[in-house]
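Written out below as structure tokens is the structure these notes cover.
Heads up, one of the protein chains got dropped from this complex, but the rest are sitting where they should.
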Amino acid sequence: MSSSTDWPLWEVFVRSRRGLSHTHAGSLHAPDAEMALRNARDLYTRRSEGVSIWVIPSTAITASSPDEKDSFFEPAGDKPYRHPTFYEIPDGVKHL
Amino acid sequence: MSAALALGDDALVLSHRLGEWAGHAPVLEEDVALANIALDLLGQARVLLSLVGDEDELAYLREERAFRNLQLVEQPNGDFAHTIARQLYFSVYQHLLYERLAAGDGEFAGLAAKAVKEVAYHRDHAEQWVLRLGDGTEESHGRMQSGLDALWRFTGEMFQPVEGLDSTDAGFDWQTLEGSWLAAVTDVVDRATLTLPAGPRSGGWAAGAGRQGLHTEPFGRMIAEMQHLHRSHPGASW
Partner (left out) sequence: MAAVTAHQTTQKTLGTANAAGGAGSTAAAGETDAAAADHLAAFDAAVAADERIEPRDWMPDAYRATLIRQMAQHAHSEIIGMQPEANWITRAPSLRRKAILMAKVQDEAGHGLYLYSAAETLGTSREELLDKLHAGRQRYSSIFNYPTLTWADVGAIGWLVDGAAITNQVPLCRCSYGPYARAMVRICKEESFHQRQGYELLLALSRGTEAQHAMAQDAVNRWWWPSLMMFGPPDDASSHSEQSMAWKIKRHSNDELRRRFVDICVPQAEALGLELPDPDIRWNEELGGHDFGAIDWSEFQEVLKGNGPCNEQRITQRRRAHEEGAWVRDAAAAYAAKHAPAQTSPRTPASASASAPTSASAQHVEETA
């Protein structure tokens, strides 16, 4: 009863204005990249939400696994010296 | 003023036809796309009709014979290929026409400059689909070809001079416009592995008839539906 061809899924990234990076807006189906781009324009920028769009086949994205959360991201947690607030500077010293 | 009416009616009537697709499109993404085009056209219609008078009086209270739109835009939607054929023929014409109007210094230069960006997108949408349907499956190829064939006879009318558009300061002539249109349509049709229809495009009763207020039978039913509610409550505001 249904069409056998399910168009592939695309992830859509929209730059909301110049100077900002593209952020993930959602996904959509399209037969190919050109149509994906047009569908993204119609669907995700109906209210002037964007000045630039990327579409990426969902299958082309490799994601980190939630199970690796600890090994991927926790090691960064004990290195507070990477943050400026780690350092104490006497009151009154400026431009630091 | 007849030029504003002609262009305004084209946009109004085509927008109405595209609005009939709502909820019926072959895929949800296309529901969104067709509605976008319909909304652009309705916006253009409102600006153009307002140059002539009250937009609602003009849309809802004129009789069939007073409408100045092309017969092409009033043709029923048919299947998706039919609608896309109508979109291709009209949007290429509208794009070329508005480009020239925008470049001139006539009274339509300002609104054409804004509309031409919308219309460029409509044209792209139509071309993308002609390519996909023409060079898709055997069935889609056949349907696309019959859509192009069926509407071919309505395309000559687009190049009948419209009073008020072809004044010298608009800087174009209709023959050149027609040449550009034919070249552009031929190019898309070729790339889509389709054949340019061979039948007559002008002469006989069809040429220029819509612009003179002679329409096809489906148009009467279309405006009966469009105008019914408004006419049932004379003087009411909505």
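Note that the chains take the letters A and B in the order they are written out, and that residue 1 is the start of every chain.
As a working rule, a residue touches a chain if its C-beta (ideal position, glycine included) is under 8 Å from a C-beta of that chain, and two chains touch if they have at least 3 such contacts.
All of these numbers come straight from a predicted model, not from anything done at the bench.
Take the complete complex as the reference. Which residues in chain A touch the chain that isn't displayed?
Residues 1-7, 9, 11, 21-22, 24, 26-29, 31-37, 41, 43, 45-48, 50-68, 70-71, 74-75 of chain A touch the chain that is not shown.
Mind listing the chain B residues that contact the chain we can't see here?
So the residues of chain B touching the unseen chain are 12, 16, 19-20, 22-32, 35-36, 38-39, 42-43, 45-46, 49, 55-56, 59-60, 79-80, 117, 121, 131-133, 135-137, 139-140, 143, 225-226, 228-230, 233, 235-238.
In this section, only the chains that are shown with their structure count from here on.
What is the distance in Å between the mean C-alpha positions of chain A and chain B?
A distance of 39 Å separates the two centres.
Tell me, which parts of chain A touch chain B in their complex?
Residue positions touching the partner: 7, 28-31, 34-35, 38-39, 42-43, 46.
Inside the complex, what are the residues of chain B that reach chain A?
For chain B paired with chain A, touching residues are 27, 29, 32-33, 36, 124-125, 128, 132.
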